[in-house]
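The structure is given below, and queries will be raised subsequently.
A protein chain is absent from this complex, but the other protein chains hold their places.
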Amino acid sequence: MTANPTPADKFTFGLWTVGWQAADPFGDATRPALDPVETVHRLAELGAYGVTFHDDDLIPFGSGDADRAKHVERFKAALKETGLVVPMATTNLFKHPVFKDGAFTANDREVRRYALRKVMRNLDLAAELGAHTYVFWGGREGSESDAAKDVRAALDRYREGLDLLAEYVTDRGYGIKFALEPKPNEPRGDILLPTIGHALAFINSLEHADMVGLNPEVGHEQMAGLNFVHGIAQALWHGKLFHIDLNGQRGAKFDQDLVFGHGDLLNAFFLVDLLENGGYEGPRHFDYKPSRTEDITGVWQSAAANMRTYLLLKERAAAFRADPEVQDALAVAGVAELATPTLNAGESYTDLLADRSAFEDFDPEVAGARGKGFVQLTQLAVEHLLGSR
Amino acid sequence: MTANPTPADKFTFGLWTVGWQAADPFGDATRPALDPVETVHRLAELGAYGVTFHDDDLIPFGSGDADRAKHVERFKAALKETGLVVPMATTNLFKHPVFKDGAFTANDREVRRYALRKVMRNLDLAAELGAHTYVFWGGREGSESDAAKDVRAALDRYREGLDLLAEYVTDRGYGIKFALEPKPNEPRGDILLPTIGHALAFINSLEHADMVGLNPEVGHEQMAGLNFVHGIAQALWHGKLFHIDLNGQRGAKFDQDLVFGHGDLLNAFFLVDLLENGGYEGPRHFDYKPSRTEDITGVWQSAAANMRTYLLLKERAAAFRADPEVQDALAVAGVAELATPTLNAGESYTDLLADRSAFEDFDPEVAGARGKGFVQLTQLAVEHLLGSR
Amino acid sequence: MTANPTPADKFTFGLWTVGWQAADPFGDATRPALDPVETVHRLAELGAYGVTFHDDDLIPFGSGDADRAKHVERFKAALKETGLVVPMATTNLFKHPVFKDGAFTANDREVRRYALRKVMRNLDLAAELGAHTYVFWGGREGSESDAAKDVRAALDRYREGLDLLAEYVTDRGYGIKFALEPKPNEPRGDILLPTIGHALAFINSLEHADMVGLNPEVGHEQMAGLNFVHGIAQALWHGKLFHIDLNGQRGAKFDQDLVFGHGDLLNAFFLVDLLENGGYEGPRHFDYKPSRTEDITGVWQSAAANMRTYLLLKERAAAFRADPEVQDALAVAGVAELATPTLNAGESYTDLLADRSAFEDFDPEVAGARGKGFVQLTQLAVEHLLGSR
Partner (left out) sequence: MTANPTPADKFTFGLWTVGWQAADPFGDATRPALDPVETVHRLAELGAYGVTFHDDDLIPFGSGDADRAKHVERFKAALKETGLVVPMATTNLFKHPVFKDGAFTANDREVRRYALRKVMRNLDLAAELGAHTYVFWGGREGSESDAAKDVRAALDRYREGLDLLAEYVTDRGYGIKFALEPKPNEPRGDILLPTIGHALAFINSLEHADMVGLNPEVGHEQMAGLNFVHGIAQALWHGKLFHIDLNGQRGAKFDQDLVFGHGDLLNAFFLVDLLENGGYEGPRHFDYKPSRTEDITGVWQSAAANMRTYLLLKERAAAFRADPEVQDALAVAGVAELATPTLNAGESYTDLLADRSAFEDFDPEVAGARGKGFVQLTQLAVEHLLGSR
């Protein structure tokens, strides 16, 4: 039996996850509000490492300065009591009607200026609470109509906003890095920077590109039918996996935010395998929603379920890698051979052109007939996942 | 009535499009092979500007040097006779079993070396025929199993291959630029660089990033539910729209390669609007397949249909932009306001923080209540598209 | 230019459509509540024929009898003043937390009993207001977990509920027919009776199957990537198209409820063609949502846009059918030939077996080589849709 989660596992949760009151597009809230202080204590008891927040999760939108201070103090006290850390924070730039056409890319310039101010204010708090990562989910940056949004201008403004904020964070010495969170759609018909790829490309155009990376979310890529493991591998390859949102999704539909592993379980297995062996050192952050059918007992059960499944998958992945039969299958499949450069050391294209074994004397029929054993390798993974080996 | 297409419209077709014999995963070919020389003549008669090819479209895989020369000569003669140009060429790295696990990213190193040689050979021909763009569609670069492909090693090899080929082209003075063509899946379960975004991000990591751009295809992005117009806008924003593949697709299913406009017509309208007004000067390349139900008459009708629909949409888009009522609606929607930087000229974040009108005195309720008129703008577009205004 | 809508066009709207306050899963309402009386007057001015409602649209959930009567009286007065009719009504069985696990198929038996009572109560009102159709959208009848719902028991309960309600309506002499509205998912992870087909099959199992048909919605089928025109044709074929919900959707994503024609325009064209020529006589009901970006001006513009696009498509479809070139293309495609039975009059399988021309002397190569001209036919439709012929 798998050990219980401990802070060493670096599991974190957003206040808005367990705190979701379960209103959805067709239904009212089914749960009362949850006090952030209560959340901190319960997460600590469950073995979590940290907690994350949007400004408005902690301090209701429109609070005066005195209220604001009170909310922050209570929260800090709870953190201190429990030892929970705040590795990440973010801004709510999507809930209030003012952001209905976006924040950094709203057509309305006033809204853009307001959004920047709202972020800066929360960056101060994030730094005060010790956050190292600041997430930008631009859920309202997009459109329903191709006539209504000049996408190139929008990208200019997106860049302008992030450049300014990067400068702000740098000047203040906050030690915070930014992580963009892509999503293809919902709530907007089409969201800008819809996938890991689009966000990575955009980052390259930023003035402080080095301090901006990604916070990919399982379900967001899967809503576009993309392989999340492939996406994370590419993000790692670019050195841009700054943070990660774990949850579950069942295909191309509305954003489900299921418990991690309650969606595509096979992909979740390979994801944990990659995170554990691929050099990612950050928090394992769960950005999920306890189903609308659950009461508060179900909320905490679902929080625990996320961590438990992660640990089980980690165990299974380790056994998979250690199995000699798997290692043989990997050899048959030539997986490691891909790490060998295609060219010999120092080989130029002229050398390659001169190598008759590469083309003139190469028999494509023979190479084409060679079996790769990929299916057997997958089957071994399935059997390990099922705990049957 | 719209004028007929002329070479000035820069319409181009792949040999493999009209030449598709209509074998599909469940059925045999329904049409005989088409002689590339015949294709050149027919396309010229229809008003096309150019023709494009994979090496194996022109010269059957495995041909000897003498046959190869003969095929090339006949093709060149046809081009000369008709005035058609060859603005783009590409390599078939997907049909032969040797590429079943990829070309530049095959686990098997021999295959990778062979693939590079096959490309170099065809680059020589592309240059000889005057091509300025060389497309890479990595349809076999991918996997069905997350166990069988080390994605990060694969990206290393992809980069290695493209760097070598860029060097080759540069040294030879071919004046050719590369254009990567993303696709999310099919024939592989998941293809590497699945979207415009992933490919743009990857390009930034290349040694000769400046000579590598994109060849996005309508249907490929739509297979992932992504807004093609948004993708093209981002590609233009990065200065990377080197070429484009126009066709039609009806949602997240197999790659349909329908006639341009026979899929998402509203998105096609905004696409033509963007291409005509967004600074793209390259060929309008149709990468479609005449349906399997068609004989050769249907093939040429379908080729003509692509061009005709493009010209009609161009006409509609021009009328849309010229309509004063549209211009009013754009003003209401604030579309142009997004081009105004969020900051004043010379404004720093300190200035912004000091601007009470931006935050302290800003009333989000008022701004949030403001109607944007986006639906009316879309409706005006629909009515222009329907030719009713 | 197309004439303005009149009641003869039978355009109807739900109170909840223009009345949507635009709260979504990530955002608060952007518009104030709309008085149903105001809605009736505005719809009448715009040329609508009727209005439809959920019980809770008209009478807030939990109202006392006196309030209830007052709400109904005001509404009836407005109908009388404007001449608007109420051809359809329905029940809100999804918004209140009590329905979080379904209504007729909730695991909790008390909830099921309550749901039946809520429906019966509103059936009385529907009859009083003259509705002929009563819609059942079972948005909460479903599950997120295959462990939590016994689907076969759920279908038993669904049937039990509808049988009871059919008996009630019959006994009371309400002259009301039922129309089931399928949807694949959202708000539940998977909804029971997810498509037109599943609902049609289910209806056959009902005691009063003859009085139960369908209310299909454009976007609901398109969320599953299904061809809405095909679905409507099958519903008509079974004699079960009792009502229809028109709107727009852009592929397999969250339920967008766009204006009719703002999604898949080509499919909308063929839908109007089918509705106008396929024997459907009922209301053209718009079940859409004015985008969250709109204020009240945008709300009424969007309502008008639905009707205007329908009328334009109707005009285009008529011109398409009347065009001699289209008629020729239909003949080439053999579309009408499909109405000829495969067997000759009175032919048995023995006769068919004896007909050597059907098999032994039939040349599949010749038949297989025959071009169908389907692409040209589609192109003619596109050109008519674009108003260019």
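Each chain gets a letter, A, B and C, in the order it is written, and its residues are counted from 1.
To be clear about the criterion, a residue touches a chain if its C-beta (ideal position, glycine included) is under 8 Å from a C-beta of that chain, and two chains touch if they have at least 3 such contacts.
Remember, it's a predicted structure, so these values are computed and weren't measured experimentally.
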**Study point:** In the full complex, displayed partners of the excluded chain
**Key:** A, B, C
Review point. Who touches the missing chain here, B:211, B:252 or B:303?
Key: B:252
Exercise for review: Would you indicate which residue among C:22, C:127, C:179 or C:200 is in contact with the undisplayed chain?
Suggested key: C:200
Exercise for review: Check the options A:34, A:48, A:147 or A:259 and report the residue that touches the missing chain.
Suggested key: A:259
**Study point:** Touching residues on subunit B - with respect to the absent chain
**Key:** 22-30, 94-97, 99-101, 139-140, 144-145, 148, 184-187, 189-190, 223, 250, 252-256, 258, 262, 291-293
**Study point:** In subunit C, positions touching the absent partner
**Key:** 96-101, 104-114, 116-118, 120-121, 143-157, 160-161, 164-165, 167-168, 171, 184-185, 189-190, 192-202, 204-205, 223-227, 229-231, 233-234, 236-238, 252, 266-267, 270, 278, 330, 333-343, 349, 352-353, 355, 358-359, 362, 364-365, 367-370, 372, 374-375, 377-378, 380-381
Study note, to complete from the structure: Absent-chain interface residues of subunit A come out as 1-2, 30, 222, 225, 250-253, 259, 261-266, 290-291, 293-298, 301-302, 305, 308-309, 312-313, 316, 368-376, 378-379, 382-383, 385-388
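Convention: only the chains that are shown with their structure count from here on.
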Point to revise | Inter-chain centre distance, subunit B versus subunit C - centres from mean C-alpha coordinates, in Å | key: 37
Check your understanding: For subunit A, which residues are shared contacts with two or more other chains?
Key -> 96-97, 99-101, 144-145, 148, 184-185, 189-190, 223, 252
